[in-house]
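Missing here is one protein chain; the remaining ones are kept as they sit in the complex.
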Amino acid sequence: MTKTIAILGASGYTGAELVRLISTHPDMKIAALTGERKAGQPMARVFPFLRHLDLPDLSRIEDVDFSGIDLAFCALPHATSQAVIKELPRDLKIVDLSADFRLRDVADYEKWYGQPHAAPDLQREAVYGLTEFYREEIRAARLVAGTGCNAATGQYILRPLIEAGVIDLDRIILDLKCGVSGAGRALKENLLHSELSEGTQAYAAGGTHRHLGEFDQEFSRIAGRPVHIQFTPHLLPMNRGILATAWLDGDAARLHEVLQARYCAESMIHVLPFGTTPSTHDVRGSNFVHIGVVGDRIPGRALVVAALDNLCKGSSGQAIQNANLMLGLQEEAGLMGAPLFP
Amino acid sequence: MTKTIAILGASGYTGAELVRLISTHPDMKIAALTGERKAGQPMARVFPFLRHLDLPDLSRIEDVDFSGIDLAFCALPHATSQAVIKELPRDLKIVDLSADFRLRDVADYEKWYGQPHAAPDLQREAVYGLTEFYREEIRAARLVAGTGCNAATGQYILRPLIEAGVIDLDRIILDLKCGVSGAGRALKENLLHSELSEGTQAYAAGGTHRHLGEFDQEFSRIAGRPVHIQFTPHLLPMNRGILATAWLDGDAARLHEVLQARYCAESMIHVLPFGTTPSTHDVRGSNFVHIGVVGDRIPGRALVVAALDNLCKGSSGQAIQNANLMLGLQEEAGLMGAPLFP
Amino acid sequence: MTKTIAILGASGYTGAELVRLISTHPDMKIAALTGERKAGQPMARVFPFLRHLDLPDLSRIEDVDFSGIDLAFCALPHATSQAVIKELPRDLKIVDLSADFRLRDVADYEKWYGQPHAAPDLQREAVYGLTEFYREEIRAARLVAGTGCNAATGQYILRPLIEAGVIDLDRIILDLKCGVSGAGRALKENLLHSELSEGTQAYAAGGTHRHLGEFDQEFSRIAGRPVHIQFTPHLLPMNRGILATAWLDGDAARLHEVLQARYCAESMIHVLPFGTTPSTHDVRGSNFVHIGVVGDRIPGRALVVAALDNLCKGSSGQAIQNANLMLGLQEEAGLMGAPLFP
Partner (left out) sequence: MTKTIAILGASGYTGAELVRLISTHPDMKIAALTGERKAGQPMARVFPFLRHLDLPDLSRIEDVDFSGIDLAFCALPHATSQAVIKELPRDLKIVDLSADFRLRDVADYEKWYGQPHAAPDLQREAVYGLTEFYREEIRAARLVAGTGCNAATGQYILRPLIEAGVIDLDRIILDLKCGVSGAGRALKENLLHSELSEGTQAYAAGGTHRHLGEFDQEFSRIAGRPVHIQFTPHLLPMNRGILATAWLDGDAARLHEVLQARYCAESMIHVLPFGTTPSTHDVRGSNFVHIGVVGDRIPGRALVVAALDNLCKGSSGQAIQNANLMLGLQEEAGLMGAPLFP
């Protein structure tokens, strides 16, 4: 009972990652791929690494016949996504990978994204796509909003700890390190190899990164009070991977216990033995999350570090995990491939 | 009808790559993993990227019960391999990834490897594991010798051209560029990140690389006369990937024709449109080979460029492809995963 | 009035960096280079990038005639350094780049380095080599202990702020990112290109890194009370560079003011405009430090980020800066080369 899939915006990295993952998915088949500027081109020209696959050429969205489509992944740029999705059939299942439907509150959206939302009713309808925490809602959803990749990493660390009440909510620091593919295939000077390789720097420093909107929304909801974390990401000379280092006030052993209890039944999330920390090398190309907890030399202070692949578990892999639930497939289907090392 | 697999020498990169590939293979199950120096350790400690798998701990070879093993992959160092294999049960199917059984001739082995072979009878028995060219022999073989990764890349370009008689056999130049994982996990100064990143150099220059033994053996056999190519590899600051640039005397269009005809039925080998060249980016982590042909501005001279992943198609992927044949499984089983890009 | 220099331990990265910098120093000339295991070899073989220089061959320490030497740089491994230095002439000026003389307290040394000090009298004599803060002592010193590279970076951020009393001393978090050359030319698995490139991880997490000994010693002295910071470094896929992100409780604008006032007369240390953060790309290969201050969205919380080159300003450049002072030369001599970008 293979499901028929469309990918809107297949000429970017998250679109290509969807194709990569679906190519070995036992129950999905790609029926349409869109890319406005590259419409008419075969995928093998846009992404030669997909040459071995028998794929439809890129087309325009308006040329897709959605009647036979079971689910559409929407990998379009922010803002474009909402404009496109509001014109799609209202009974089409959709997983959106943009930022457009992550925030539930109309004012929050405008605050973080600088413009009013074009489809507030859909915004209300959308389910937040952090699979392990919204599983039942996602199963029943028509429209799921993929989370930010940084936002996902931080939440895998912090949600269980906030919920269990084992950390000081006014002292949450998230120092994040991320690879460059998270910025997409855009032509920006700071994404050039010459500018990026062999060095590092912070960006969106001091609490200006948009993923804070997601953190605020989710953590405040869990805590039942406003929670504002400190969060600054750093750009690293690597293509894939996010390493999030959380500096927390709490008892490290207790934190480890809480995380282990929360994730012991999750196939994608692995809590490492106490005192050890993860590496992005060990999750590259996979849908797995590795989390480690270490006590600081100062009693009552702890470090929790999480690693995931921003394009996979942080974006396209998560999207497929959600789609699996929405389509009644096995949640892990197509997602258990091992990381690529070295 | 799942086949039971042992991997001898699982603590190196080719061993780990075998585990990675087998982890999603529909018909293979790993029953034993060995690593002499790390015996007793769980694989998750030696290779944390394999943490999600339920694997046997590393053991010593002498502790493996081979009675229930359908096939053993031998990913041991050169010279060690022959010593180990000659003590294994004579009815055990084996795919060896070392250099020990690649050369058929006892004298050739001694010439290129500097010592007499310890198991000349097995050397005679072994089938050369370049799947697409020894398919029937491999199907019937008990012991298959995996090819050198550089040797495989060069042969995918040159075998059909030599066989078709379309190039000058005395003018074959192979300028090869390879990633560092081909050198394994050995602790050598020149493999350190500080020594390697952001620069390049030739090595084994001028016809001293051991894979020339394989080229000489195979090309002379096909041509029915001695063929000695010029071959120098270069070490590049990347982990995976081989790009081989062959500078040939011959008509480029004719060369393209010959390669296309030879590979059109092969699922793993893709000949690009005439005039285009491949990138190692597009085969990373996969079992695919991309080959491109370009005519030089000098009439009668051509460039043929091939790209593959040294650890996968150049080594462990090829080994599994051969094992599939030896075990009566579908040749592509477990090997059609898409490359990882970016 | 050129000064005559010996470099003990010239076969490692800090030794080579000393040679690189001295090669264009107007007032220094290298008279002896030692390297026990590589004694007898020309430097051009050990470090081909120094081929253009007319340098003495590597020798053993015992073969150096120190009578004509004005100053010796000691770039030997930790523990070896103290054993060697205590045998050197007591009137020889020495800049030691190891960790052996950084801690003043015998018990502190034993705590962080796990063994008693072999030359406690020299330990007492040594001046801590953070040039901008010990300038007068260094000028008068015979033996100067180069600081840890991580320790230097953190101190450039924190010393002025602690001294000015503008941050909460019980809430100092230093999340540091560093390149691999800081680990030296040692043959360790985790330093291989295959293990390191394209990924990141924490190490010595939770307050176990030895440079904490320096932080504790210095910060407690400045504050006049015990100060224990939280500090965890992360290893990045780059050869040179340290980026230190300090998460602090304090008013960002005030912090910026204090740092600007402290460093406005320093030629090597540049405080960026408020609200901007530095990149290691911009200091690579140079003796400069860039420091940026950003306010967090939470009032009263600030981020201070510093970037320097671990081999240069963090080690060998600092050593030459100190030697310049000890020899009565201009402090900046040989150290004003621009960074290498890209």
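Labels A, B and C are assigned to the chains in the order they are written; within every chain, residues are numbered from 1.
Quick note on the criterion: a contact is a pair of C-beta atoms (placed from the backbone, for glycine too) under 8 Å apart; a residue touches a chain by one contact, two chains touch by 3 or more.
As the structure is a prediction and not an experimental result, all values here were calculated from the model.
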- line: Out of C:68, C:300 or C:342, the sole contact with the unshown chain comes from C:342
- request: Among C:127, C:192, C:283 or C:325, single out the residue that touches the unshown chain.
  value: C:283
Task: Looking beyond the chains shown, say which of B:68, B:165, B:207 or B:328 touches the absent one.
output: B:207
Message: Need a quick check: the contact residues on subunit B for the chain that isn't drawn.
response: 173, 175, 177, 179, 194-195, 197-203, 205-208, 212, 228, 230, 232, 234, 236-241, 243, 245, 247, 252, 275, 277-282, 284, 294-298, 301-303, 305, 307, 342
Hidden partner chain, residues of subunit C it touches: 13, 16, 19-20, 23-24, 47-53, 181, 197-198, 239-240, 267, 270, 278-279, 281-286, 288, 290, 336-342
- prompt: When the complex is taken as a whole, what residues of subunit A touch the one chain not shown?
  reply: 13, 180-181, 185, 187-189, 191-198, 237-239
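We take it that only the chains that are shown with their structure count from here on.
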- line: So, in whole Å, the Cα centroid of subunit A is separated from that of subunit B by 36
Task: Calculate how many whole Å lie between the centre of subunit B and the centre of subunit C, each centre taken as the average of the chain's C-alpha atoms.
output: 45
- prompt: So which stretches of subunit C touch two or more other chains?
  reply: 194-195, 197-198, 237-239
